[in-house]
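Below you will find the structure I want to go over with you.
Here the complex is missing a single protein chain, while all its other protein chains stay put.
Let's turn to chain A:
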Amino acid sequence: MPHNNKLAETTGLEAENPRRAALKQMALLFGLSLSAQSLDALAATVKGTMPHVTKFLSPDQLQMTGEIADLIIPTTDTPGALAVNVHGFMDSYLAECVSKNDQKKFLDGLKKINKVAEDKFGKVFLACSHKQHIQLLTAIEKYDLGFTPEDKDFFTQFKSLTLFGYYTSEVGATQELAYLPIPGGYKGNFPFAKVGKAWALN
């Protein structure tokens, strides 16, 4: 397929170099300069975390879910949603933890995004450029390009599941946020600067 296929790379369908290259590209996109070492570490995190068998989503839907999740929580100085397999978690969660009705709403939501992508850009979401992806997600939040309040509700659900998947992952909790499983007591006079980031567990 001609489109930018980060996910295919993460599934190990292609050689390792493109994965590393894609990560580098992503990093550049956000103005980050990652060392060769951290790129390798990142690539290693990515490797092997993709489920080869999906539980609920089709491979295309999984790929699209991964792309959108990564647009919400991209790799910065810490790995993003794709790198920690949030889409794999979402696939399991949708398969096991929600009603048939909510499963359908999720698929309908993905379909709607594809429809708007085709109307506007003449191609499905996964075939769109990064810039177009951002245009599409921005449009959902503003009810633009034919997106409705129901579509925004879907996106809110999607985002909620992405954040849940990411911030309860080991990377999300312990690298991106501050993880303190046994705080040793409660301190009420505690400057933010002392930890410098939000607690993973509130």
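In this section, a contact is a pair of C-beta atoms (placed from the backbone, for glycine too) under 8 Å apart; a residue touches a chain by one contact, two chains touch by 3 or more; residues count from 1.
In the analysis below, contacts and distances are computed from a predicted model.
Participant: Absent chain per UniProt: "RNA polymerase, sigma-24 subunit, ECF subfamily", "Oxidoreductase", "Raffinose/stachyose/melibiose transport system permease protein" or "Putative allophanate hydrolase subunit 1"?
Facilitator: From the choices "RNA polymerase, sigma-24 subunit, ECF subfamily", "Oxidoreductase", "Raffinose/stachyose/melibiose transport system permease protein" or "Putative allophanate hydrolase subunit 1", the unshown chain carries the UniProt name "Oxidoreductase".
Participant: So that we can see where the missing chain sits, which residues of chain A does it touch?
Facilitator: So the residues of chain A touching the missing chain come out as 30, 71-74, 76, 80, 89, 92-93, 96-99, 134, 137, 141, 156, 159-160, 163-170, 173, 176-177, 180-195, 197-199, 201-202.
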